[in-house]
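One protein chain is absent from this view; the other protein chains keep their places.
Here is subunit A:
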Amino acid sequence: MFDRHFRLITIAPAALLILSLTVVPAIELVRMAGAKIAFTNDGVERTAALAENIGRLANDWIYWRALLNTLAFVITSTLAELVLGLVLALAAQRMTRAKGMVRTLMLMPILIPPVAIGNMWRLMYNPEFGIIAHLVDQVAGVRLDMLGSTSTALLAVIIVDVWHWTPFMFLILLAGLEGLPEEVMQASHLDGANSLQRLRFIVLPMLWPAIAVAFVFRSIGAFKVFDQIYLLTSGGPGVSTEVLSLYVFKVFFQNNELGYGALLSLVTIAIVCSYLAVFRIAQRTKGAL
């Protein structure tokens, strides 16, 4: 009996958990999005307010600003991480010694709690005693308050993300580089290709799958960003670093507008799904060609 249904028994707990904690909440999200939810003494009170919520979203400039900020954040940091990670991987690949140590140390920012990283950079950015302000003061003679100024705050949080995740790009691309067949490299060398040509016509095309996947991984990760920005700026000053996750959180848990928050969540989920779909279609068509 146990053996005959082993296939079912092994998947049942995971299926149940996913059903109860992701599928049901997702359905709940749809239900909530059309309502206004208030907490009363007897519990939760819902009143229908779908049109009202949608109308509000259309006019909610903070949400659209957060979307814009998020896109700027995602594109800039992912591209920077990709380029820096690639340069670094190409450089490290040439190293014969200490490669293992480099890899280990590069793991550090990835594994350390993002909250600690947010804290660390907040202290470093501090205009009074932070090391960054201090260094800029030494060089340019101005006291820079990167997190406190609307023109530089977004850049400041992007820098933190680039610092945090370039090592991840590096590790993936290095693994990809090391997976390339050695014979092809040697053959191209014998054929007289210089290293730029080799990079352009051999390494990059062969590395393309790893680059594409790393790009999608990281862009999705950047899209989810919450912890660091919560700690660094909380979205400020003004709305200059407001991002989607942070705004959804504020609507939900600071303004206690659960219905409207649910609608924002659904729109955000739809954006991720369409991004994934586009990537998948791109992958398919590329395979068909």
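Rule of thumb we're sticking to: a residue touches a chain if its C-beta (ideal position, glycine included) is under 8 Å from a C-beta of that chain, and two chains touch if they have at least 3 such contacts; residues count from 1.
As a working rule, contacts and distances are computed from a predicted model.
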Omitted chain (choose from "NADH-quinone oxidoreductase subunit J", "Zn-ribbon domain-containing OB-fold protein", "ABC transporter permease protein" or "Cytochrome c oxidase accessory protein FixG") - UniProt protein name: "ABC transporter permease protein"
Of A:175, A:204 or A:282, the residue in touch with the unshown chain: A:175
Name every residue on subunit A in touch with the hidden partner chain. 2-3, 6-11, 13-15, 17-18, 21-26, 28-29, 32, 37, 43-44, 84, 87-88, 90-92, 94-95, 102-116, 118-124, 126, 128-129, 131, 134, 163, 166-168, 171-172, 175-176, 179, 185-186, 189, 195, 210, 213-214, 217, 220, 223-224, 226-227, 230-231, 244-245, 248-249, 252-253, 258, 261-262, 265-266, 268-269, 272-273, 276
